[in-house]
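Everything below concerns the one structure shown next.
Only a single protein chain was left out; the remaining protein chains are all shown in position.
Order as written gives the chain letters A, B, C, D and E; numbering starts at 1 within each chain.
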C-alpha cells in the first residue's frame, strides 16, 4: 500500500435527530469531519499509510478530533496545536420534502490562522506517493491559498502525485476568487474531482450542446477540462438525482484514458447521512488509482463506497476494502437500473 | 400584524418511538398540543399577537403547557387554573402498513368543567381582529357548546371576524349532536375549514354527481356550503392520499371569491409526525387572510406550512413567515406533480 | 409455597430523570405499580402463587399493566376490563435537599368505579391461604370501602389469613374517614403493617411517654394496638431517617409473639427509587410468615428486600428469595451501625 | 383454545440503531428470541396454552429470557437451568441498499449441551394438542437431532399433531446433514413450513418447468412435497420481494386440501424489524389450523400477523387475535396489489 | 411587580453526561445561559416584567436562545440580530474528586461586536425600576466596557436603581483591567454582589485581621467596601465549602443596613448542576429588594433559590416565588447546621 499525505481542516459537526428542529434541540449528536480528513480515514481503512496535516485547538475538543483520526489509523503526529477554536457547523437533518439545513460556525478557527512554513517540505514529503487536498483549504484564508499552492508545487517537484477535489463552497469565497487560485493549483494536479458546474463556473468551459444528454455533456466537460489541463490524467465526480431529503439516485463517473466510465445507478431510498459522500467517493477513486486497478473497477468500487457512506451516520466511512468489495458484488439485484 | 383570540383545550400527548408498542414502552415522548393552541402558536410565530383562553390544572403539568405556549409568544395571561386533570392521549406511532393508533384519556379534564362566564367578553375582545375556535371545543360538554356559541355571537356583535374549523371527532360526539351545535355557530362564521365529509355528514349537502372528479366534487361542496351559509367568505381543507403510515400526498384547497384554488400536490415520502397538520394548515390560511394576500398566495403558503409540519415532531409548528415562504419557493423541483 | 389473593388498583407512573423538572420534560419514564400489585409481584417472585384482582381500561395502557404483572408470574386471569382510564401519577425526582414531588392524576379510574359483586367469593377464595389488601383500596370510593370490608369478612369466614397495610394517604381521604373504615376492617386482620403515626392518628392510641426512646415508643404502640385488636398477631413497619432525597437510613421492625424485633440499620447513601419500598417490606414479611420462619429471620429478610428496592428503579421488586437472602448475608460489613 | 408444546433454543439479540456500525457502537439494544419461542409467544397471545421446553444458563441473562416468555404468558415451568452461556447474535441494522448483517455467537450454549431424557414424554405431552419444532433445534448438535426425532415420534405415538418449520440455516449445518435428519422427522409431521428452496435443496424435488410463473412453481413444489410425504396435510411459506433493506413486498401462501391459497400482496415500505417474521407467520397459520378456520381465513390472518411483525421491533410479536384481525380487515385500501 | 432591564451576552453550553469525557463524547446536552439572562429568567419567574438587551446571530442557534428566554416570559423585543456566531462553552461534568472542567469558545461572538448606541436610552429605560448588569459584560471588549459605564450612568440619571454583580472572570481580563473599569461603574451602583476576593483583589481593601473567623472577615470586607462606595446600599455573596464535585455546603450572606445577615447553611450532598448558582442567588436577592422584604427574609429566600438551582440541570432556574418559599419553609429538618 502507499504513503499518502493530505492537508486540511477538521470540523466538529453538531446534528439533530431527524424530525427535530435545531432551535428547539436539547441535545445534539457529535461527529468530527473535514473533507481531507474524511478522505484520509477512507484511505487508511483501505490499508494505506496516511498522514493528515492540520492545526487544532489545544483542548479537549482538539483531542477529540485526534482520537477520531487515530481510531482509523490516520497518522496525527504532525498535526499542530494552538490557541484558538475549532471550526464547527450545525446540521438540522431534513425529512422528506424539507431539505437538510446547515448553520456554519467555522470562522476564526485555529486552522484558519495557519501561516506559511508550518511544516518542512523535505521531511513531510519523504516517501510520499500521493498528496491530496481539496478546494476548501485554500478558501479559508489568503495565507492558506498560498500554502496550498506551495504544497502542490513542493509535491510536484518531489515526484509526488497530486490529487485535488474542487469542493467549491460559495459560503467561503466567490467563484472569481476560486478561479484565480485554482488556476495556480491545477497545473500541478494529476487526479481531479470536478464536474459540470466546476467546468462551467470555475474553468469557464463553454456550455455543452443543449442536445446532449446529461451524460454526454459530462463527458464533453471532462474532455474540455483535460484539454485545458493536459497534466490531469483523471477526472471524476458523482451524478445525483434528488427525489427528497431521504431518497437519492447516485451514479459514479470517471474520465480516464480519454474515456468516460460510469457505475451502475444506485437507488438510496433511505439516506442516513449524506455528509461526506463526496469524500468517500474520492477515497474510493484514489484507492483504485494507487492500486493500479482498471477504470471500471475503480468507478464501481468508489461508487459502492459512497453509497455505503449514505447508509452510515458520520462524516467519514472507515470500511475495509474487503467490505466495500463485498457490497459491490452482492447487491446487484437490489440496484435500480 | 393582527390581534387574534382563540379558545380551546390543551392536551398532553404521550408518544412511542417508531416500531415500539404502547403496551411495552418503558418511556414516552411528551408534546403539548390542542387544535386551537396549535393554530395560536402558528399565528404567533408568523408575527400576530395571539391570546389563548383555556383552563389548566394548577400543577406542574399545567405549567408545562404554559411554557410551551410562552416559548412561541402566545399570550397566556387569561388562562385559568383549577383543580383537576389535564386531558391527554397516547399515540402508538405507526410504521408502513400499520396505522398510527390513538388511545384517548381526555375525559374529566379541568377544561371540560369550564362553565359560562369564565371570561368577560368586553375585556377579552378588546382590539381583537379575529376569533378562532374549532369544533372540538363545543364537543367537550354541553356547557362548552353553549360557551362556544356565546363566543362567536359576542365576536360577531363586536365586529370581530370569526374563524371555525369543524374538526369533527366521532369519539367526542355524534354527527347529530355536532350538526345541531354547528347550526348555531355557522351563521356567525367568516372563515371555515370544512371539506367533503363535513358537507355530506354534518351539513347534509346532497352528494355530488358521481361523474365528478374528486376535485370537482370538492368545489361543488364548497359552493353548496356557501349557498347554505352565505356569511362564510372562505372555505378550505386539505386533500390527503395515504400511501402508508409514513407516506402521503397532500394538496391544499381553498374556496374564495366563489373560486376553487389548489396548491401543488406535495409528496411526503417520510412523515415524521402528522398530528397538528390540519392546524398548521389553518394557521397558514388565516395568516394569509389577515394579511390580505391573494388566494393563490394563501393556499401555497398554507400548504407549505402543513407539509413542513409533517416533517417536524410535535403538535405545533412555530416557523416564521420567512422560513415557510423560503420552503414554498425552494423545493419546487422536488415536488410531485 | 402458598396461594395468595390480593385486591387493588394498578397505577401508571411517569417519572423524570434526576435533575429534570416535570414542567420542562420532553420525555418521561414509565412504570406500572400499585401497592397491592407490588406486594403481589414480590410474593410471586418468592415462589408463591399470587392472584391480583383489579379493573383496568380495555386499551393498550391496561394491557401494559397486564404484561408487567405476567412478567413476574402474577395471575391476571380475574382482572376485569372496562371503559375508562387508568389512574396515574407524575414523579419529579428529587435531588439532595429538594424532595421528590408527586402530582396525582388517579381520579375517575376504571378501578374507582368498581362496585360490589365484581367477583364471586367462593370461587376466588378457593384454596387461598392469605388475602392481602392495603388502606388505599377502601380509600378510593365508598363502594370500594364496602367491598374491602366484604372481602376481609369473606376471607375470615373461609379460614383465609388476612393481611392489611394501612398505607394512609391524606390526599385520598381524611383521618376520620380512614378511622371509621379501618375500624370495620381490623377485627378481621391477622397481619398488619402500621406504625407510630397510625397508632396515634387513626387508632387513637395515647401518646407514649416522652422519655421513651423512639424504639421504646414504637414497641409501646405495637403493644397498645395489639391490645385493641388482639386478633392481630403481627405488626410491622420501617423506621426511616431522611438525610436527603438521595440518602436515608432504614431499619425494619416487627412485633410478633409480644416481642419487638428489629433488623440492622441500613445506610442507603444513594437512593435510586424509593417508591414501592413499603410494599417490598410487606412482601418480605408476608413471605416469612407464610414460610413459618422465626421472627428475626423474617425481619432481616424483609428489611433486605426493601433496602434492595431502594437501589432499583420501578415500583415493584421481583428478586428471588435466593437473591435477597444472599444480600442479607453478604453486605454485613458495609452496613452502618 | 389448545395446549401447545414446543422445544427450542432461546437467543439474546444485540442490535444497533439504524445507521450505526456494530464495530463503533457504544450501546446495543437487547431482544430475546428464538424461532420456537417466537411461535410460542405468538400462539400464547392468541389465547393458546403454550409451554416451551428449553435450557438456559442459571444467571441474570437466562432469567431475562424467562421474563420475556412469562410476559406473554408462555409456560416456562419445564425450562431447565444449567451452567453455561446463552447463545447470542449481533445485528447491524441495514439501511437502503446496505443489507442487515448478522454476527453469530451461539456456539457452546447451555441448550446446545442438551442430551437425551431431559424431559419425560408422558408428563410433558399430557393433554397436548400440537407439538411444534423448527429445523434449527436438530441443527445444533447430533444429540439434539436425535432428541428432535424422538420428540416427533413421541408426539405422533400419543396422537399429538406435529408442526415443523424447516428453517434451514447454512451456518449451522450442511444441506446434506439437514436432509438426512429431516428425512427422519418429516414422516411424523402434519403441518410443515417449507418452500421452493427446501423442496429443491433438501427434499431433492425436481425443478419446476421453467415456463411456470413463480406462483405456479411454488404450487408444483407443494404438490410434489406432499406426494413425497402424504402425511403432511399443510404446507406454507411466504414469498418476499426485496426492494431494499427497508422495503419489501410480502405474500403468504398455503397448500391445504390439495389447493394453493395466497394472501394479498402487502407492501412494507418501511421495515422496522424483519427478524421473527417467519415465526409470526407460522404462529398465524398454526392458530388458524388449531381453530379449524378455512384456508383463506388462515392465510389472510397469518400474513397480516407477519406483516405487523415487520413494523414492530423485537423477535416476537405478541398481539391478540382481535388486533391482528382488525389489521387484516382495515388496511385493504393501503395494500399494494 | 417591577420593571427590570438587563444587558448581557447569551451563551450556548454543551455538557457531557457525568462520567463521560469531553474528548470522547458522541453527543452533548445543550443549555442556553448567560449571567444576566439567568437573572432575567429568575426575576421574570418571580413575576417581574424583565427585558434583556443582547445581540444574537441571525440563525437557528440565536433563535434557540430567544425561545429559552420567551419560555420564561423574558421580553426579547429589543434583542438585536447580526451576522456572526454565538459564544459557547463546553462542560465536562466532574465526579467526586475530579472537578468539572470548562473549555471556552466565546470569542468573536455577535455580542462581543456590540458598539455604542445600539439602544436608545430614553426608550429603553422608560418605566424601569432596576437595571442589572454583571462584570462579564464590560469584560468582553473595550466598547462593551464603555457601553456598560454609559448604561449605569444613564440609569442613574433617570432614577433607575442599579444592580451590579462583579462576576470576575480571569479568562476574560486581568484584575487590573477589571479594577479600572469597575471603578467607573461602582459609583453608580445601589446593589452589589461582591465578596472577599473582590474586596481584596479588585477594590484593594486591606486584608482582614487574621484572627477573624471567615464570617467576621466577610462582614469586615462588606463594611470596608461600603465605606469606599457609600452609594451602595446592599452587598451580598455566597459562602461555599467544597467537599467534592458533587457535594457542597452553601450559605447566603447579605450586608444591609450596616448589618451582616446570613442564611442557614445548606448541605447539598448531590449537586446536579452548579452553573448559574450565583445568578439564582442574585435573582433571589433582587426580588426581595424589589418587594421591600426585610433582610432576613431576603437572604433566606435567595439562598433557597440558589440551593434549588444546584438540584436542577440548566443555567437558569425558573421557579415561582411560591415554589421557592415552600422549599425554604419545608426542608428545615433536613438542613445541616
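In this section, a residue touches a chain if its C-beta (ideal position, glycine included) is under 8 Å from a C-beta of that chain, and two chains touch if they have at least 3 such contacts.
None of the values given here were measured: they were computed from a predicted structure.
For the chain that does not appear, the touching partners among the shown chains are A, C, D, E.
Within the whole complex, the absent chain has one touching residue among D:1, D:28, D:82 or D:175, and that is D:28.
Within subunit C, the residues in touch with the undisplayed chain are 266-273, 307-308, 310-313, 327, 330-331, 333-335.
The omitted chain makes contact with subunit E at the following residues, 18-21, 94-99, 242-244, 246-247, 270. In the full complex, subunit D touches the omitted chain through residues 14, 21-30, 59-61, 63-64, 67, 85-86, 90, 92, 101, 103, 105, 107-108.
The definition used in the following text is that only the chains that are shown with their structure count from here on.
Over half of the residue-numbered contact pairs at C-D are shared with one candidate from A-E, A-D or B-E, namely B-E. Fitting subunit A to subunit D on Cα positions gives a rotation angle of 120°, stated in steps of 5. Of all chains, the one whose mean C-alpha position sits at the greatest distance from that of subunit A is C. Among the pairs B-C and C-E, the greater number of C-beta contacts is found at B-C. Between the Cα centres of subunit B and subunit D there is a gap of 46 Å. For the pair subunit D and subunit E, the distance between C-alpha centroids works out to 64 Å. For the pair subunit B and subunit E, the distance between mean C-alpha positions equals 42 Å.
Listed for subunit B are residues 21, 67, 270, each touching two or more other chains. Inter-chain contacts occur between A-B, A-D, A-E, B-C, B-D, B-E, C-D, C-E.
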